[in-house]
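Heads up: the structure comes next, in structure tokens.
One protein chain omitted, others in place.
Right, chain A next:
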Amino acid sequence: MSLEKKDEFDHDAWLKRKDLTAVETAFLTTLIWMDKRLRIVDYLELLETLYYRINLQMPKSHTEQYDLDNKFWYWYPLYSLGSLSIIAYLVAAVSGALLGFYYSPSTAGAAAAGDPTAAWLSIEMIIKDIQFGFMLRSIHRWAAQFMVAAVFLHMLRVYFTGAYKEPREGNWILGVILILLTLLFGYSGYVLPWKQLSFWAAQIGVEMALATPIVGEWAAQLLFGGFTLGQATLVRMYIMHVFLLPFVVTALIALHVGIVWVQGIAEPH
């Protein structure tokens, strides 16, 4: 059997024959290019099967997907608080990633108590020397404030509309975990500049941990890297703030919203 392609599979000729617009040509060319390499057609078919079999429908509209009734419109702004938390989270993530280029999590450089450390100096450099740095830090901090506020108000909205009742108990508990992680996000970020209040906020954290019987010392070591504050504390807060929490919180938010998608929004009646 010849390996040469038969004419009916000559996609280029087919493209020419079709007399398409530029957009259509570009789209089809890309599709064909990708399909030759990755066989997307098969996956598209899988998706299609999913779509019909499992009755996973693309929403015709948000209101329809969540089965929102028209009599309900005046509550609607409160229902955007969850999304506003996500938006603020994204703003904080982008600005935080940019800040990360300049920040250094190090207490090096302080010869005497009260001397600036490398961490503090790097924030000072961001504020004073970097183009747009002052604004960047300001955006990052304000996005964090907005996120916490939105999450708190979102929780109040869920509470006062009774949206946590069966079958949404699990999502409420997931929400409680999310708000705690959000606060931890804020707290660990607060410590990073290693300014006076950062230090003393961390100090109070250590004292709280140490006042707890049984697990306290272990928790202090885990979170603060010891019983006295120093380089280890800063690095732990840093890893928590820029590595662990971003992954965990992003995954949990996806799960949280996924559950809302599956269960539908709780409409008061």
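Just so we're on the same page, a residue touches a chain if its C-beta (ideal position, glycine included) is under 8 Å from a C-beta of that chain, and two chains touch if they have at least 3 such contacts; residues count from 1.
By our rule, contacts and distances are computed from a predicted model.
The complex has one chain missing from view, so what does its UniProt entry call it, picking from "Phosphonate ABC transporter ATP-binding protein", "Response regulator SirA", "Pyridine nucleotide-disulfide oxidoreductase" or "Cytochrome b(C-terminal)/b6/petD"?
Of "Phosphonate ABC transporter ATP-binding protein", "Response regulator SirA", "Pyridine nucleotide-disulfide oxidoreductase" or "Cytochrome b(C-terminal)/b6/petD", the absent chain's UniProt record names it "Cytochrome b(C-terminal)/b6/petD".
Among A:T29, A:S106 or A:T161, which residue is in touch with the absent chain?
Once the missing chain is taken into account, the touching residue is A:T161.
With the full complex in mind, choose from A:I127, A:L181, A:V235 or A:L255 the residue touching the hidden chain.
Among A:I127, A:L181, A:V235 or A:L255, only A:I127 touches the chain that is not shown.
Hey, which of A:L47, A:L180, A:L222 or A:V262 is the one touching the hidden chain?
That would be A:L180, which touches the missing chain.
Which one, A:Y43, A:W200 or A:W218, makes contact with the chain that was left out?
Reading the full complex, the residue touching the unseen chain is A:W200.
Using the touch rule from the top, list residues of chain A that touch the missing partner.
For chain A, the residues touching the absent chain are 59-64, 67-68, 70-71, 80, 83-84, 87-88, 91, 110, 113-117, 120, 123-124, 127, 134-135, 137-139, 141-143, 145-146, 148-149, 152, 156, 159-166, 168-169, 172-173, 176, 180, 183, 186-187, 190, 193-201, 203-204, 207-208, 211-213, 229, 266-269.
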